[in-house]
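The full complex has more chains than appear here; those shown keep their coordinates.
Chain naming follows the written order as A and B, and within any one chain the residues start at number 1.
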Amino acid sequence: MKIGFIGLGHMGQGIARNILKAGHEVTVYNRSRGPAEQLAGDGARLAASADEACRGDVVVSMLADDAALDQVLIESGVIARLPASAIHICMATISIAMARRLAELHVRHGSAYVSAPCFGRPAAAAAAQLTIVAAGPAQAMARVRPLLNALGPNIFEFGGDAYLANVVKLSGNFFIASVIETMGEAFALTRKHGISPDAYFEFFRSIFDCRPVRAYGEIITQGKYEPAGFRLLLGLKDLNLVLAAGGEVNVALPVASLVRDHMLSGIARGCGEMDWSVIAELSAQDAGLTART
Amino acid sequence: MKIGFIGLGHMGQGIARNILKAGHEVTVYNRSRGPAEQLAGDGARLAASADEACRGDVVVSMLADDAALDQVLIESGVIARLPASAIHICMATISIAMARRLAELHVRHGSAYVSAPCFGRPAAAAAAQLTIVAAGPAQAMARVRPLLNALGPNIFEFGGDAYLANVVKLSGNFFIASVIETMGEAFALTRKHGISPDAYFEFFRSIFDCRPVRAYGEIITQGKYEPAGFRLLLGLKDLNLVLAAGGEVNVALPVASLVRDHMLSGIARGCGEMDWSVIAELSAQDAGLTART
């Protein structure tokens, strides 16, 4: 298929490369030119504009947030100009309001929209090990399924309403954030009682073995929140989206509220650029413990 | 070794049986006689009193809570009358205050005390698949280690202060409770948006695969909180112990406070005898959803 790819950040690059590897013809566009040129070395064609990347069968976008998406694809009129048969797959973590707006916009212009946000760090994206949650019109899903299969072994589909994939994605980020917060509190409790974080983590990892525990337990144990894998500022953005997703249907998410408050405090105390698991460090500080490092 | 075993509830029976299988001479005592007689069929000797079970090398106790332990072993004077070389292993989930009191009491009477609370349901106890966290004086630990090894493949040790094993155990139950609460909120969010709990759990289990997610996700998905694996009333007891463990060292545990409040409300609304994961059902009700069943 002819694929346009827009947004070549850390995640986007790995994904675009795997689409190339799967044998598709890929045209890439990125607001700053550097990342696009790297992809050219792997066989991608470079587009000088978003429009130019949007002339094929499918457009995959991986832009930072609602605002970037709005600017690059909506306000610019790019979506309005898509070919009628085109399918737009948005893989970024956007608000459910934006996902709904995109779905309506594409319907109005005769194209199709699929939400396919994903779980996994840049290394997982590069290794085609993403977990993808997808939703969108059945015909569009059928056409893009092979493409998504090239990006990771697990795809979970949630029916015809594209935004539902975003609800699921956000709920997953919420769970990860809750695991981080709870680990932070549990580590503060045990450290204040004099238990070594290393010994504690050995136990913890053994009994509660899952991805967020492994990934963030390591960071918390070492107290090493820089460089950030996922910045606290982005974590806050996601928690705000989670709470908005709850607010739309009047579902209170008290743990999410609590984590958001903790994140706000972390940012106010100067940790916005650190890894979002730094909220564990705040739990330690709030308990009167000093930084480990 | 000559082992006394006190407290033959669902957990105690499985543990006592595995000690018998490991070739030890086991004398059992239980306040109600039925469970003790079952063990007799497996080769255990029956004691008519707690004292009678406490004449060997080691006494293992698995009594329901602080109050039961106080009544059966402390107020009764049983601990004061233990042989000087004896070691008492308490495997129950007790308060850290009680664990410290026991440690002091044993030191005063010349015996030794080891805390060895465990993770696992009765089936895991029966299958010698418990995870045990243990702490106590080095000499005592050295003598009882082989015994604990007969009960499960994973033993994590936390040094000479016995109560630290209880801190770790409580922190683990806190994490499980937080996972249940967060799953409950996430399930309420996605269900209110119209996503099927079964489809959601398939995704959830895949990406966050760990014991509490598997065990409680199943129950939440089916909305089947009876019969209880672990009653909400006991869950509340544990959360109170967690908060007390934090209070002793001035560590706030906001997620634990939130879960405790939710549990109190569950009990007030008539769910005290249900499985403690019923707090997920409350999240659903608070979101205006009706029971699934």
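Here, a contact is a pair of C-beta atoms (placed from the backbone, for glycine too) under 8 Å apart; a residue touches a chain by one contact, two chains touch by 3 or more.
The structure presented is a predicted model; accordingly, all values stated were derived computationally and were not measured.
Here 2 copies are displayed; the structure file describes the full homo-oligomeric complex as 4 copies.
By our rule, only the chains that are shown with their structure count from here on.
Spacing of chain A relative to chain B, judged by their CA centroids, is 37 angstrom.
Considering their complex, residues 119, 131, 133, 154, 156, 158, 161, 164, 167-168, 171-172, 174-175, 178-179, 181-183, 185-186, 188-190, 192-195, 199-200, 202-204, 206-213, 242, 245-246, 249-256, 258, 262, 286-288 of chain B touch chain A.
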